[in-house]
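I have a structure I would like to understand better, so I am pasting it below and will then ask my questions one at a time.
Missing here is one protein chain; the remaining ones are kept as they sit in the complex.
Going in written order, the chains are labelled A and B, and every chain counts its residues from 1.
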Amino acid sequence: MAQYEVTLAGFGGQGIMTAGQLLAYSGMAEGRKVVWLPSYGPEMRGGTAYCTVVVSPDRIGSPIINNPTCCCVFNRPSFDKFAPRVRPGGLLLVNSSLIDVESDRTDITQLLVPANDMAMKAGNPKAANIVILGALIGASEVLSYKVVEKTMKEKLGGKKDLLPSNIKLLREGYNLARKELGKKEKV
Amino acid sequence: MAKILMKGNEAIAEAAIKAGCVNYFCYPITPQNEVGEYMARRLPEVGGAFLQGESEVAVGNMLFGAASTGQRVFTTSSSPGISLMQESISYMAGAHLPVVIVNIMRGGPGLGGILPAQSDYFQATKGGGHGDYRLLVLAPSTIQEAVDLMMLSFHLAEKYRNPVMIIGDGMIGQMMEPVEFPEHHEEPELPSNDLWAITGAKGREPRVIKSLFLDPKLLDDNSWNLYDKYARMEREEIRFESYRIKPKNKILIVSYGTMARICQTAIDELEKDGVSVGLFRPITLFPFPSKQIAKEAKKKNIENVLVIEMSTAQMKEDVDLAVLGAKPVKFYGETGGLVPSPDAVKEQIMKLIKNPNDELKRR
Partner (left out) sequence: MNEDARTLFSRPESLNEVVTHYCPGCTHGVIHRLVAEVLDELGVRENTVGVAPVGCSVFIYKYLGTDFLEAPHGRAPALATGFKRLRPDMMVFTYQGDGDLASIGMGEIVHAANRGEKITTIFVNNAVYGMTGGQMAPTTMPGQVTTTSPGGRNVNDTGYPIRVAELLSALVTPNYIERVAVHTPQHIIKAKQAIRKAFTYQKEGRCFSLVEVLSTCPTNWGKTTEESLDWVESRMVPYFPLGCYKDPETAEVPDGAV
C-alpha cells in the first residue's frame, strides 16, 4: 500500500495521542516506516489536541502533512478544522456522538461513528478512541485488524480489566465500518 | 537489537546512556521536557547523576563542574534556556572541556513561541557567547539520526575537548519514529581524560581548569589553540547528505534538519512530474560543508541555489560565503513555528524554474 496519512484530532483527554501511537506501533509491527507527530504545548490542556501518523512502505520525508489521506475528528472544533483538509478521495471519520453535523464534501468518503455512545454502552466510556481506531482500520485497510489487536494487547495490557472491552470495541468499530461501506469480511 | 518506536526527546536521552553518559543536568522548558522526565526515571536505574537545577545559568555551570571530573555529561534545553547557558559554554570552550548540549529549538527571539523553528543557527554556529570559540554543531533530520549523532557527540567532544551542540527543531523532540540502538557501542581510542581531569593532586602537580589568561600572549595562544582545533574539525568532521543530485539539475536546494526532510518530499513529488531538483543537507553546521556546497553549486546546469530554512535566512549567509557569487543564492523560509509544507516548497521551486531571476524571500 502507498503512503497513508492519518490525522486524529479532538479534546485533550480523548485518547487521541494513544490511538495515534497504537496505529504507529501497528505499522511498525507490519514492517512499515512510521512517523507519529503530535501537536504540543499548552493548547493540549482542554483545547484541541491532534496528532498525525504516517505509515509508508518507503522512507518518510515530511512529517508535516497538510492534506492527509484520512482525518478522524472527535469533536466539533476538530471537525471544522480538519474536515476540509482531507485529501480528495480520502476518508473522514466523524465521532457522531459529539458532532451533530456532516461534511457536505462529495469527493471523500465520510463515515459517522457514534464512538462515545458505543464506548459508553460497553461500560468503557473513555474508549471512544479505540472505536474510531477500529473503524479506521475497517474502512481504510491500511493495516490488518489482527496486527492492531495484537499491538493493543501489548501496549494497553497494563489495564487488564479494560482489555476485553477494548478489544470488543475495536472489533465493533471495525465491523461498523465494514458494514457501512459494504465491505465483506468482518472480524 | 529490534527497532522501537520512540519520541525524539526520549531517544536522545537513551542514546546518551547507551554512549556511556549517565550524568545529566536540566531545567524544564518546552519542547524538550521529556528528556529530563525520562532521565529522572532512568538515571537512578543506571546509577548516574540526575539533577534539575535552579536555572539554565546554574545548569550550564553544573555541566562545567561535572565535565571537569573527566566523566561524560550533557544537558538539553530549548532556545531561551540555551541563551542563558552561553556564559558557561564560553567558559567551557575557553577551558577546553568536553560536554554535549542539545538545543530542541523553538521560535524566538525573546520568549518567542514553543513551536518548531531553526532560528538559533547563528547562536549555535558562530560561538554564541563571547570570545574566539566555536562549537561543533550537528543537525539530525530523523530520530534515528538524532540517536546516532548523540552517540557520536560524546566522542567528538572528547576528541576535540570542546563543547558539541546538537540542534533539532521541536519536531525532532516531539516526533516518534522507530529507532535502533547498536548492540555494542564502540568508539575510536582517545588519550585518557585522566590526563587533564581534576582528580586530586596525588602524585602529580596540582591542575587548574580555567579560562583566565591575563598575559595577552597566553590568551592569544589559547585562542589560536582553539582556532587550530576548529581547522582540524574542518578537515576531519564535515558531514552531509546529497539527495537526488544529478548533472541535469537546475536548482540545488540547501536545507538541514526536519526542513530538509520536507524538501525531500517536495523533490520526490517533483521528480514524478519530471522535474529534477537536488538537495544538499549539511549534517555538521559547524564545520560547515562550504567547499562541498560550492562544488555542487558551480556545476554547469545549476541556475540557482535555494536555501530553505525555518528562520529568516540565517544559514543562507554561510551558503552565500560558500558560493561566493558564483551562482545566485535564493532563500525561502517560514519561522515562528510555521513550517513550510512540501506543497509550499514545490511552489517555490516551480517559481524559480519558470523565472530563474525571481527573488523569493518569505512566506
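Criterion: a residue touches a chain if its C-beta (ideal position, glycine included) is under 8 Å from a C-beta of that chain, and two chains touch if they have at least 3 such contacts.
Remember, predicted model here, so these are calculated numbers, not experimental data.
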Original post:
Pick from B:27, B:230 or B:256: which residue touches the chain that isn't shown?
Top reply: B:27
**OP:** Write down which of B:8, B:36 or B:336 is the residue touching the left-out chain.
**Re:** B:36
Subject >> Footprint left on chain B by the chain that the document does not show >> reply: 26-30, 33, 36-37, 40-41, 44, 52, 54-57, 80, 110-111
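The rule we apply is simple: only the chains that are shown with their structure count from here on.
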**OP:** Provide the C-alpha centroid distance between chain A and chain B, rounded to the nearest whole angstrom.
**Re:** 35
Original post:
For the complex, which residues does chain B have touching chain A?
Top reply: 3, 5, 30-31, 114-115, 170-171, 174-178, 258, 261-266, 268, 339, 341-343
Subject >> For the chain A and chain B complex, residues of the former touching the latter >> reply: 21, 24-25, 28, 33-38, 40-42, 60-64, 66
